[in-house]
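What follows is an incomplete set of chains from the complex, kept in their original frame.
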Amino acid sequence: MDSALEAVNRGSTTIGIKTPSFALLASHIKPIRPLVEPMEKVFAIDAHVGATGSGYIGDILRLIDELRLEGQKHRLSFESPIDVGSLAKHLGGFLHNYTIYAVRPQAASVIIAGADQTGIHMYQVDPSGTYFRGAGFAIGQSSDSALDVIQREYSADMTVEQAVQLSNKAIEKALGERPVVEVGVVTKEGKFRKI
Amino acid sequence: MDSALEAVNRGSTTIGIKTPSFALLASHIKPIRPLVEPMEKVFAIDAHVGATGSGYIGDILRLIDELRLEGQKHRLSFESPIDVGSLAKHLGGFLHNYTIYAVRPQAASVIIAGADQTGIHMYQVDPSGTYFRGAGFAIGQSSDSALDVIQREYSADMTVEQAVQLSNKAIEKALGERPVVEVGVVTKEGKFRKI
């Protein structure tokens, strides 16, 4: 478990910011080779939910798959979109199982954001299976510095543009350089989109 | 098993107080980051039962799920609410299984409180699968100090308000500071509610 958390702390700096009218997910894109496209870091889970993560990329991809599958199962069983809290709870239980048996714990934290009947919600799910609901998260490399910035300058009536700027500022503070980021937003209309 | 008990002793200070007319569950909410909602620490299990726990949060969440499932199974099979002792016994057996096979024992103690045909009942269930019935429990960090306070000032004819004050006083004594707590109560009418 300790090595899983260490891996998360070495991952891309990744931010979640939520206000009553939208939630924004932003993840730092580490510079790679010129002819290679950057890895996707912010993922659409369902029409109304997005997610991002930090840690081992192979593990993040698996967890994203698990979330998408859970969303699809819910639509098939109930003919309605899944609520965001159920996705967080499901992923928490999925990760918790890896901590009990003699397998490798999954080395990734995930931030899930979405809009359901009860409004906009955002959760952070950790390798131990613990999950939190909140309005401002930062995970990955130097996430403490990034979270500092967000906590100081967060305002519930920000616009999406202001949130993007705050997120950029937080990642820049954490890494000491102007970063490239991938950003996704979900709004009260219930649509998640990458921007 | 020793490491499971140590984990419980480092968990949130958590209190259970029972009188003939009600049972109260209270758990210390550790201060976290400003933009993150506190974790839920007191859980509704069924209409007439609540529970709280101390230890690894991922493990507590799993045990709470197991209790809820057991309550629902009972309603489906017998068309009546489960009695509190059966829930405690079920959780004890569930935890005991983890101590036998080559898996990680669950690192959480749980307090269950509820009202059934025979009155108000409260149980503490430990990682070894042992369970106790009682009127005053304290688990988690500095729980010995907290239990001292409760044993000294407990009175079977307390009101709910007096019990809340006693519980606050006990947690304050344990932690040396005025705590934030989450509280749930079940009364003779058989309804569990968070207050």
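Letters A and B name the chains as they come in the text, with residue numbers starting at 1 for each one.
The working rule: a contact is a pair of C-beta atoms (placed from the backbone, for glycine too) under 8 Å apart; a residue touches a chain by one contact, two chains touch by 3 or more.
All figures in this text were calculated on a predicted structure; none of them were measured in a lab.
Each protein chain is a copy of one sequence, and the assembly as a whole in this entry counts 7 such copies (shown in place: 2).
Everything below uses one rule, namely that only the chains that are shown with their structure count from here on.
Rotating chain A by 50 degrees superposes its CA atoms on those of chain B, with the angle stated to the nearest 5.
Taking each chain's centre as the average of its CA atoms, chain A and chain B sit 31 Å apart. Looking at the complex, you find that chain A touches chain B at residues 89, 92-93, 95-96, 99-102, 124, 128-130, 132-137, 147, 150-151, 154. Interface residues of chain B, counted against chain A in their complex, comprise 32-37, 39, 56-59, 61-62, 65, 98, 102-104.
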